[in-house]
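Here the complex is missing one protein chain, while the rest keep their positions.
Letters A and B name the chains as they come in the text, with residue numbers starting at 1 for each one.
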Amino acid sequence: MSCSLTMKNISAARNGVTLYNGITLNLSHKEKIAIIGPNGCGKTTLLEMIAGLSLPQSGLLELFHRPMRSLDDFKTVRTMIGYLFQDSDNQFLAPIVEDDVAFSLLAQGISKEEAALKTAMMLQDLGIAHLAKKVVYHLSGGEKKLVALAGVLIAEPKLMLLDEPTNGLDNAMQQKLVAILRKIDKSIIIVSHHREFLESIVDKIYTMTQEGLHGTFNASNPQKSYIWRTYDGHETTL
Amino acid sequence: MDQTSHPPITPCVALLLALVYGCTIALQTHMYVSMSLILFFLAWLKRRFLLIIFKRLVMLNTLIVFIALTLYWQHQEHLAGLMLLRSNLMLLCILLLFHGCNEFTIAIAMQRLALPHKITTLFFFTSKSIFLIRHELVLFKNTLRIRGFTPKTDLLSYKTLAGFIGTLVIKALERSVALQKAMLLRGFQGEIYTLSRRQSLSSNDAIATLLTLISLFWHQGYLL
Partner (left out) sequence: MHISEGVLRPEILIGGAVLSTALVFYAFKTLKNEEIPKTAVLSALFFLASFIHIPLGPTSVHLVLGGIVGALLGPRAFVAIFVALFLQGILFGYGGLTTLGVNVFNLAFPTLAGYFLFRLHPHTLWKKTALWFCIGFVPLGLSAFLLSLTLALNGEAFVSAAQLAFLAHLPVMFIEGVITLFALRFIEKVAPAWLEVV
(Lines give C-alpha, C1' and ligand atoms only; values in the text may rest on other atoms or scores of the structure.)
Protein backbone atom coordinates (compact mmCIF):
# COMPACT_ATOMS: atom_id res chain seq x y z
CA MET A 1 0.00 0.00 0.00
CA SER A 2 1.40 3.38 -0.93
CA CYS A 3 1.90 6.02 1.70
CA SER A 4 0.26 9.42 1.64
CA LEU A 5 2.31 10.79 4.47
CA THR A 6 5.37 9.82 6.43
CA MET A 7 6.62 11.76 9.44
CA LYS A 8 9.75 10.74 11.29
CA ASN A 9 10.93 12.33 14.50
CA ILE A 10 9.25 15.63 13.79
CA SER A 11 9.67 18.28 16.44
CA ALA A 12 8.08 21.70 16.57
CA ALA A 13 8.36 24.85 18.62
CA ARG A 14 6.28 27.97 18.93
CA ASN A 15 7.74 31.15 20.37
CA GLY A 16 10.83 29.22 21.42
CA VAL A 17 8.76 26.75 23.45
CA THR A 18 9.06 23.15 22.30
CA LEU A 19 5.64 21.66 21.66
CA TYR A 20 6.79 18.11 21.04
CA ASN A 21 9.79 16.03 20.11
CA GLY A 22 9.75 13.08 17.83
CA ILE A 23 6.37 12.83 16.23
CA THR A 24 6.31 9.75 14.03
CA LEU A 25 3.32 9.00 11.87
CA ASN A 26 2.53 6.97 8.79
CA LEU A 27 -0.63 7.47 6.86
CA SER A 28 -1.32 4.95 4.15
CA HIS A 29 -3.37 5.52 1.03
CA LYS A 30 -7.04 6.22 1.85
CA GLU A 31 -6.47 5.70 5.55
CA LYS A 32 -8.50 7.81 7.94
CA ILE A 33 -6.99 8.76 11.25
CA ALA A 34 -7.79 11.11 14.09
CA ILE A 35 -5.59 13.12 16.41
CA ILE A 36 -6.83 14.17 19.83
CA GLY A 37 -5.10 16.13 22.54
CA PRO A 38 -5.60 18.98 24.97
CA ASN A 39 -5.92 22.62 23.86
CA GLY A 40 -2.67 24.19 22.84
CA CYS A 41 -0.75 20.92 22.52
CA GLY A 42 0.07 21.67 18.91
CA LYS A 43 -2.50 19.88 16.78
CA THR A 44 -3.14 22.81 14.47
CA THR A 45 0.61 23.36 14.28
CA LEU A 46 1.05 19.76 13.11
CA LEU A 47 -1.60 20.10 10.39
CA GLU A 48 -0.01 23.35 9.23
CA MET A 49 3.35 21.63 8.91
CA ILE A 50 1.81 18.85 6.83
CA ALA A 51 0.13 21.47 4.63
CA GLY A 52 3.38 23.32 4.13
CA LEU A 53 2.56 26.51 6.02
CA SER A 54 5.51 26.10 8.36
CA LEU A 55 8.51 23.82 8.57
CA PRO A 56 9.28 21.41 11.41
CA GLN A 57 12.31 22.23 13.55
CA SER A 58 13.77 18.87 12.78
CA GLY A 59 12.73 15.50 11.42
CA LEU A 60 11.66 14.09 8.11
CA LEU A 61 8.40 14.85 6.36
CA GLU A 62 7.39 13.01 3.19
CA LEU A 63 4.24 13.62 1.20
CA PHE A 64 3.25 11.19 -1.53
CA HIS A 65 6.79 9.75 -1.38
CA ARG A 66 8.42 13.10 -1.94
CA PRO A 67 10.57 14.55 0.84
CA MET A 68 9.53 18.07 1.88
CA ARG A 69 12.62 19.97 2.96
CA SER A 70 11.72 23.56 2.14
CA LEU A 71 8.44 25.42 1.74
CA ASP A 72 9.07 25.45 -2.02
CA ASP A 73 8.90 21.64 -2.10
CA PHE A 74 5.26 21.89 -1.13
CA LYS A 75 4.35 23.70 -4.35
CA THR A 76 4.23 20.44 -6.26
CA VAL A 77 1.86 18.76 -3.78
CA ARG A 78 -0.27 21.75 -2.83
CA THR A 79 -3.23 20.91 -5.08
CA MET A 80 -3.32 17.39 -3.63
CA ILE A 81 -3.93 18.63 -0.10
CA GLY A 82 -7.25 19.92 1.20
CA TYR A 83 -7.30 21.88 4.43
CA LEU A 84 -10.34 22.73 6.55
CA PHE A 85 -9.61 25.58 8.94
CA GLN A 86 -10.55 25.42 12.61
CA ASP A 87 -12.38 28.74 12.15
CA SER A 88 -14.47 28.56 8.96
CA ASP A 89 -14.40 32.34 8.52
CA ASN A 90 -10.71 32.07 7.75
CA GLN A 91 -11.38 29.63 4.93
CA PHE A 92 -13.39 31.87 2.66
CA LEU A 93 -11.96 33.96 -0.15
CA ALA A 94 -15.08 34.90 -2.14
CA PRO A 95 -18.18 36.32 -0.41
CA ILE A 96 -20.85 34.33 -2.26
CA VAL A 97 -21.24 30.63 -1.41
CA GLU A 98 -21.09 29.24 -4.96
CA ASP A 99 -18.17 31.47 -5.91
CA ASP A 100 -16.19 30.36 -2.89
CA VAL A 101 -16.93 26.68 -3.42
CA ALA A 102 -15.89 26.97 -7.07
CA PHE A 103 -12.73 28.89 -6.19
CA SER A 104 -10.14 26.10 -6.44
CA LEU A 105 -11.60 24.89 -9.73
CA LEU A 106 -11.52 28.32 -11.32
CA ALA A 107 -8.03 28.97 -9.95
CA GLN A 108 -6.89 25.79 -11.69
CA GLY A 109 -8.20 27.17 -14.97
CA ILE A 110 -11.29 25.01 -15.33
CA SER A 111 -13.99 26.62 -17.47
CA LYS A 112 -16.85 28.48 -15.79
CA GLU A 113 -19.46 26.14 -17.24
CA GLU A 114 -17.77 23.03 -15.91
CA ALA A 115 -17.05 24.67 -12.56
CA ALA A 116 -20.67 25.78 -12.23
CA LEU A 117 -21.88 22.26 -12.92
CA LYS A 118 -19.50 20.67 -10.44
CA THR A 119 -20.31 23.28 -7.81
CA ALA A 120 -24.04 22.72 -8.18
CA MET A 121 -23.51 18.99 -7.80
CA MET A 122 -21.29 19.40 -4.78
CA LEU A 123 -23.76 21.71 -3.05
CA GLN A 124 -26.52 19.23 -3.87
CA ASP A 125 -24.52 16.35 -2.40
CA LEU A 126 -23.97 18.19 0.86
CA GLY A 127 -27.59 19.30 0.98
CA ILE A 128 -26.81 23.02 0.84
CA ALA A 129 -27.98 23.85 -2.68
CA HIS A 130 -30.39 26.43 -1.25
CA LEU A 131 -27.45 28.45 0.08
CA ALA A 132 -25.73 28.87 -3.30
CA LYS A 133 -26.36 32.61 -3.68
CA LYS A 134 -25.98 33.63 -0.04
CA VAL A 135 -23.14 35.59 1.52
CA VAL A 136 -20.96 33.05 3.35
CA TYR A 137 -20.44 35.25 6.39
CA HIS A 138 -24.18 35.55 6.94
CA LEU A 139 -24.58 31.79 7.42
CA SER A 140 -24.81 29.84 10.68
CA GLY A 141 -21.70 28.13 12.03
CA GLY A 142 -22.83 24.72 10.79
CA GLU A 143 -23.73 25.98 7.35
CA LYS A 144 -20.36 27.72 7.09
CA LYS A 145 -18.61 24.48 7.95
CA LEU A 146 -20.42 22.63 5.16
CA VAL A 147 -19.65 25.36 2.64
CA ALA A 148 -15.99 25.30 3.67
CA LEU A 149 -15.97 21.51 3.34
CA ALA A 150 -17.55 21.75 -0.10
CA GLY A 151 -14.78 24.12 -1.16
CA VAL A 152 -12.18 21.58 0.00
CA LEU A 153 -13.88 18.50 -1.47
CA ILE A 154 -14.47 20.02 -4.89
CA ALA A 155 -10.74 20.20 -5.60
CA GLU A 156 -10.58 16.41 -5.10
CA PRO A 157 -7.54 16.42 -2.86
CA LYS A 158 -5.75 13.16 -2.15
CA LEU A 159 -5.14 14.07 1.47
CA MET A 160 -7.60 16.00 3.62
CA LEU A 161 -6.64 17.78 6.83
CA LEU A 162 -9.66 18.67 8.94
CA ASP A 163 -9.11 20.89 11.96
CA GLU A 164 -11.98 20.42 14.42
CA PRO A 165 -14.72 19.91 11.84
CA THR A 166 -17.43 19.43 14.50
CA ASN A 167 -16.74 22.76 16.17
CA GLY A 168 -20.08 24.39 16.85
CA LEU A 169 -22.18 21.79 15.06
CA ASP A 170 -25.39 20.43 16.57
CA ASN A 171 -26.12 16.70 16.72
CA ALA A 172 -28.02 16.50 13.46
CA MET A 173 -25.26 18.37 11.63
CA GLN A 174 -22.64 16.09 13.19
CA GLN A 175 -24.48 13.03 11.96
CA LYS A 176 -24.61 14.58 8.52
CA LEU A 177 -20.88 15.23 8.63
CA VAL A 178 -20.22 11.65 9.74
CA ALA A 179 -22.21 10.38 6.77
CA ILE A 180 -20.31 12.63 4.38
CA LEU A 181 -16.86 11.81 5.73
CA ARG A 182 -17.54 8.08 5.75
CA LYS A 183 -18.42 8.22 2.09
CA ILE A 184 -15.22 10.02 1.15
CA ASP A 185 -12.62 7.68 -0.26
CA LYS A 186 -9.44 9.61 0.56
CA SER A 187 -6.69 9.88 3.14
CA ILE A 188 -8.00 11.99 5.98
CA ILE A 189 -6.52 13.37 9.17
CA ILE A 190 -9.09 14.74 11.58
CA VAL A 191 -8.23 16.78 14.62
CA SER A 192 -11.04 16.82 17.12
CA HIS A 193 -11.96 16.63 20.79
CA HIS A 194 -14.99 14.65 19.94
CA ARG A 195 -14.30 10.94 20.49
CA GLU A 196 -17.76 9.66 19.71
CA PHE A 197 -17.76 11.49 16.40
CA LEU A 198 -14.30 10.22 15.51
CA GLU A 199 -15.07 6.62 16.40
CA SER A 200 -17.69 6.43 13.72
CA ILE A 201 -15.28 7.59 11.03
CA VAL A 202 -11.63 6.76 11.53
CA ASP A 203 -9.49 3.63 11.52
CA LYS A 204 -7.06 4.79 14.15
CA ILE A 205 -7.05 7.40 16.90
CA TYR A 206 -3.80 9.05 17.99
CA THR A 207 -3.34 10.88 21.26
CA MET A 208 -0.92 13.77 21.16
CA THR A 209 1.42 14.44 24.07
CA GLN A 210 4.72 16.23 24.44
CA GLU A 211 6.52 12.95 23.80
CA GLY A 212 4.73 12.23 20.55
CA LEU A 213 1.73 10.41 19.17
CA HIS A 214 0.27 7.20 20.58
CA GLY A 215 -2.06 5.39 18.21
CA THR A 216 -4.82 2.96 19.07
CA PHE A 217 -6.92 1.09 16.59
CA ASN A 218 -10.50 2.15 16.59
CA ALA A 219 -12.28 -1.03 17.53
CA SER A 220 -15.57 0.45 18.62
CA ASN A 221 -17.28 -0.71 15.46
CA PRO A 222 -15.16 -3.02 13.33
CA GLN A 223 -17.83 -3.24 10.65
CA LYS A 224 -17.41 0.41 9.86
CA SER A 225 -13.99 0.07 8.38
CA TYR A 226 -15.39 -2.66 6.23
CA ILE A 227 -18.11 -0.39 4.87
CA TRP A 228 -15.91 2.52 3.92
CA ARG A 229 -13.19 0.41 2.40
CA THR A 230 -15.64 -1.07 -0.04
CA TYR A 231 -17.46 2.12 -0.72
CA ASP A 232 -16.91 3.38 -4.23
CA GLY A 233 -19.43 6.05 -4.88
CA HIS A 234 -22.62 4.04 -4.38
CA GLU A 235 -24.59 3.27 -1.26
CA THR A 236 -23.98 -0.45 -1.46
CA THR A 237 -23.51 -2.49 1.67
CA LEU A 238 -21.98 -5.85 0.99
CA MET B 1 -27.73 40.62 1.14
CA ASP B 2 -28.28 37.91 -1.41
CA GLN B 3 -27.27 38.12 -4.99
CA THR B 4 -30.77 36.87 -5.61
CA SER B 5 -32.57 39.79 -3.96
CA HIS B 6 -32.65 42.40 -6.69
CA PRO B 7 -31.99 45.95 -5.55
CA PRO B 8 -33.98 48.50 -7.58
CA ILE B 9 -30.81 49.78 -9.22
CA THR B 10 -27.99 47.37 -10.05
CA PRO B 11 -25.08 48.34 -7.74
CA CYS B 12 -22.48 48.70 -10.47
CA VAL B 13 -24.81 50.97 -12.45
CA ALA B 14 -25.45 52.87 -9.22
CA LEU B 15 -21.70 53.39 -8.80
CA LEU B 16 -21.38 54.85 -12.29
CA LEU B 17 -24.45 57.06 -11.90
CA ALA B 18 -23.26 58.40 -8.55
CA LEU B 19 -19.90 59.22 -10.09
CA VAL B 20 -21.34 60.97 -13.16
CA TYR B 21 -23.99 62.85 -11.20
CA GLY B 22 -21.56 63.85 -8.43
CA CYS B 23 -18.81 65.01 -10.75
CA THR B 24 -21.16 67.12 -12.84
CA ILE B 25 -23.05 68.70 -9.94
CA ALA B 26 -19.77 69.50 -8.19
CA LEU B 27 -18.79 71.72 -11.12
CA GLN B 28 -22.04 73.73 -11.27
CA THR B 29 -22.16 77.36 -10.24
CA HIS B 30 -25.88 77.79 -10.92
CA MET B 31 -28.61 75.45 -9.76
CA TYR B 32 -31.84 74.45 -11.50
CA VAL B 33 -34.90 72.59 -10.22
CA SER B 34 -34.54 70.04 -13.02
CA MET B 35 -31.31 68.78 -11.48
CA SER B 36 -33.36 66.95 -8.85
CA LEU B 37 -35.33 64.95 -11.44
CA ILE B 38 -33.34 61.76 -10.93
CA LEU B 39 -33.68 62.10 -7.16
CA PHE B 40 -37.49 62.01 -7.42
CA PHE B 41 -37.30 58.79 -9.38
CA LEU B 42 -34.87 57.23 -6.89
CA ALA B 43 -37.00 58.44 -3.98
CA TRP B 44 -40.01 56.73 -5.52
CA LEU B 45 -38.03 53.49 -5.84
CA LYS B 46 -36.94 53.74 -2.21
CA ARG B 47 -40.24 55.18 -0.94
CA ARG B 48 -40.44 52.71 1.94
CA PHE B 49 -37.16 53.92 3.40
CA LEU B 50 -37.46 57.66 2.85
CA LEU B 51 -37.76 58.51 6.53
CA ILE B 52 -34.53 56.70 7.43
CA ILE B 53 -32.73 58.23 4.47
CA PHE B 54 -33.84 61.75 5.38
CA LYS B 55 -32.77 61.26 8.98
CA ARG B 56 -29.31 60.32 7.72
CA LEU B 57 -29.27 63.33 5.42
CA VAL B 58 -30.10 65.66 8.30
CA MET B 59 -27.35 64.12 10.41
CA LEU B 60 -24.80 64.51 7.62
CA ASN B 61 -25.85 68.14 7.20
CA THR B 62 -24.47 69.37 10.51
CA LEU B 63 -21.02 70.17 9.16
CA ILE B 64 -22.35 71.55 5.87
CA VAL B 65 -24.83 73.81 7.63
CA PHE B 66 -22.05 74.99 9.93
CA ILE B 67 -19.90 76.02 6.97
CA ALA B 68 -22.91 77.58 5.22
CA LEU B 69 -23.63 79.66 8.33
CA THR B 70 -20.09 81.04 8.45
CA LEU B 71 -20.50 82.02 4.78
CA TYR B 72 -23.90 83.60 5.38
CA TRP B 73 -22.37 85.55 8.25
CA GLN B 74 -19.96 87.11 5.77
CA HIS B 75 -22.81 88.03 3.38
CA GLN B 76 -21.89 85.32 0.89
CA GLU B 77 -25.53 84.27 0.47
CA HIS B 78 -25.15 82.94 -3.05
CA LEU B 79 -22.13 80.81 -2.12
CA ALA B 80 -23.86 79.52 1.02
CA GLY B 81 -26.98 78.55 -0.91
CA LEU B 82 -24.98 77.01 -3.73
CA MET B 83 -22.97 74.93 -1.30
CA LEU B 84 -26.02 73.74 0.60
CA LEU B 85 -27.84 72.76 -2.57
CA ARG B 86 -24.90 71.04 -4.22
CA SER B 87 -24.04 69.09 -1.08
CA ASN B 88 -27.55 67.91 -0.48
CA LEU B 89 -28.26 66.92 -4.06
CA MET B 90 -25.09 64.82 -4.18
CA LEU B 91 -25.55 63.32 -0.73
CA LEU B 92 -29.17 62.48 -1.39
CA CYS B 93 -28.19 60.84 -4.66
CA ILE B 94 -25.67 58.59 -2.91
CA LEU B 95 -27.96 57.81 0.03
CA LEU B 96 -30.86 56.93 -2.27
CA LEU B 97 -28.74 54.86 -4.63
CA PHE B 98 -26.94 52.85 -2.00
CA HIS B 99 -29.47 52.49 0.76
CA GLY B 100 -29.69 48.79 1.60
CA CYS B 101 -26.27 48.04 0.14
CA ASN B 102 -23.50 46.65 2.31
CA GLU B 103 -19.74 46.23 1.96
CA PHE B 104 -20.17 42.95 0.05
CA THR B 105 -22.58 44.49 -2.47
CA ILE B 106 -20.02 47.15 -3.26
CA ALA B 107 -17.18 44.65 -3.58
CA ILE B 108 -19.23 42.56 -6.01
CA ALA B 109 -20.14 45.70 -7.94
CA MET B 110 -16.43 46.56 -8.23
CA GLN B 111 -15.81 43.08 -9.61
CA ARG B 112 -18.52 43.59 -12.23
CA LEU B 113 -16.95 46.84 -13.35
CA ALA B 114 -14.03 44.73 -14.62
CA LEU B 115 -11.37 46.65 -12.70
CA PRO B 116 -7.89 45.12 -12.24
CA HIS B 117 -7.98 41.90 -10.23
CA LYS B 118 -5.75 43.28 -7.52
CA ILE B 119 -8.18 46.08 -6.66
CA THR B 120 -11.23 43.81 -6.66
CA THR B 121 -9.39 41.29 -4.49
CA LEU B 122 -8.57 44.10 -2.09
CA PHE B 123 -12.21 45.14 -1.98
CA PHE B 124 -13.29 41.55 -1.31
CA PHE B 125 -10.81 41.10 1.51
CA THR B 126 -11.56 44.51 3.00
CA SER B 127 -15.30 43.81 3.01
CA LYS B 128 -14.64 40.46 4.66
CA SER B 129 -12.47 42.11 7.31
CA ILE B 130 -15.04 44.84 7.91
CA PHE B 131 -17.65 42.18 8.57
CA LEU B 132 -15.45 40.20 10.96
CA ILE B 133 -13.98 43.16 12.86
CA ARG B 134 -17.38 44.83 13.21
CA HIS B 135 -18.56 41.61 14.83
CA GLU B 136 -15.80 41.99 17.43
CA LEU B 137 -16.88 45.59 17.96
CA VAL B 138 -20.47 44.57 18.67
CA LEU B 139 -19.32 41.84 21.06
CA PHE B 140 -17.19 44.35 22.95
CA LYS B 141 -19.99 46.88 23.24
CA ASN B 142 -22.29 44.14 24.55
CA THR B 143 -19.69 43.03 27.09
CA LEU B 144 -19.41 46.59 28.39
CA ARG B 145 -23.19 46.86 28.63
CA ILE B 146 -23.56 43.53 30.44
CA ARG B 147 -20.94 44.58 32.97
CA GLY B 148 -22.74 47.89 33.41
CA PHE B 149 -19.68 49.87 32.36
CA THR B 150 -20.43 53.24 30.76
CA PRO B 151 -17.29 54.85 29.33
CA LYS B 152 -16.70 58.33 30.76
CA THR B 153 -14.09 61.02 30.31
CA ASP B 154 -11.53 59.50 32.65
CA LEU B 155 -8.30 57.56 32.44
CA LEU B 156 -9.85 54.20 33.29
CA SER B 157 -12.38 54.49 30.47
CA TYR B 158 -9.71 55.59 28.04
CA LYS B 159 -7.46 52.69 29.06
CA THR B 160 -10.33 50.23 28.69
CA LEU B 161 -11.19 51.54 25.25
CA ALA B 162 -7.53 51.61 24.22
CA GLY B 163 -7.14 48.01 25.39
CA PHE B 164 -10.04 47.14 23.18
CA ILE B 165 -8.49 48.97 20.22
CA GLY B 166 -5.29 47.03 20.87
CA THR B 167 -7.25 43.77 20.86
CA LEU B 168 -8.92 44.77 17.60
CA VAL B 169 -5.55 45.49 16.00
CA ILE B 170 -4.12 42.14 17.14
CA LYS B 171 -7.16 40.24 15.95
CA ALA B 172 -7.10 42.09 12.64
CA LEU B 173 -3.43 41.20 12.11
CA GLU B 174 -4.11 37.58 13.06
CA ARG B 175 -6.90 37.52 10.50
CA SER B 176 -4.51 38.82 7.89
CA VAL B 177 -2.11 35.95 8.58
CA ALA B 178 -4.97 33.45 8.38
CA LEU B 179 -6.08 35.03 5.12
CA GLN B 180 -2.58 34.67 3.74
CA LYS B 181 -2.63 30.99 4.68
CA ALA B 182 -6.00 30.53 2.99
CA MET B 183 -4.66 32.17 -0.18
CA LEU B 184 -1.74 29.77 -0.19
CA LEU B 185 -3.72 26.62 0.64
CA ARG B 186 -6.52 27.29 -1.81
CA GLY B 187 -4.26 28.17 -4.69
CA PHE B 188 -4.90 31.92 -5.03
CA GLN B 189 -3.71 33.05 -8.46
CA GLY B 190 -4.25 36.80 -8.13
CA GLU B 191 -7.97 36.81 -8.73
CA ILE B 192 -11.30 36.19 -7.00
CA TYR B 193 -13.69 34.60 -9.48
CA THR B 194 -17.44 34.60 -9.91
CA LEU B 195 -19.55 31.92 -11.52
CA SER B 196 -22.44 34.16 -12.44
CA ARG B 197 -22.47 35.78 -15.81
CA ARG B 198 -22.67 39.52 -16.35
CA GLN B 199 -25.73 40.78 -14.56
CA SER B 200 -28.46 41.79 -17.00
CA LEU B 201 -29.58 45.36 -16.51
CA SER B 202 -33.12 46.13 -15.40
CA SER B 203 -35.52 48.68 -16.82
CA ASN B 204 -34.97 50.74 -13.65
CA ASP B 205 -31.29 50.99 -14.56
CA ALA B 206 -32.14 52.32 -18.01
CA ILE B 207 -34.68 54.83 -16.68
CA ALA B 208 -32.28 56.01 -13.97
CA THR B 209 -29.46 56.47 -16.48
CA LEU B 210 -31.72 58.45 -18.81
CA LEU B 211 -33.08 60.62 -15.99
CA THR B 212 -29.57 61.28 -14.68
CA LEU B 213 -28.49 62.56 -18.08
CA ILE B 214 -31.63 64.71 -18.39
CA SER B 215 -31.11 66.10 -14.87
CA LEU B 216 -27.58 67.10 -15.73
CA PHE B 217 -27.99 68.59 -19.17
CA TRP B 218 -31.54 69.92 -19.36
CA HIS B 219 -31.62 73.04 -17.24
CA GLN B 220 -35.10 74.20 -16.22
CA GLY B 221 -36.38 76.29 -13.32
CA TYR B 222 -33.55 78.60 -12.29
CA LEU B 223 -32.95 78.54 -8.54
CA LEU B 224 -29.72 80.45 -7.97
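We adopt the following convention: contacts are C-beta pairs under 8 Å (C-beta built on N, C-alpha and C of every residue); 3 or more make two chains touch, one makes a residue touch a chain.
Quick caveat, the model's predicted, so the values are computed rather than measured.
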Partner chains on view for the chain not depicted: B
Where the unshown chain meets chain B, residue by residue: 15, 18-19, 22-23, 25-27, 56-57, 60, 63-64, 66-67, 70-71, 73-74, 76, 79, 83-91, 94-95, 98, 101-103, 106, 118-119, 121-123, 125-130, 132-134, 137, 151-153, 157-159, 161-163, 165-170, 172-173, 175-177, 179-180, 183, 188, 190
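Assume only the chains that are shown with their structure count from here on.
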Centre-to-centre distance between chain B and chain A (centres being mean Cα positions), rounded to whole Å: 40
Chain A to chain B touching residues, read off their complex: 48, 51-53, 78-79, 81, 83, 85, 87, 89-96, 98-99, 102-104, 106-108, 112, 115-116, 119, 133-135, 137-138, 151, 155
Chain A-facing residues of chain B, complex: 1-4, 104, 107-108, 124, 127-128, 131-132, 175, 178-179, 181-189, 191-196
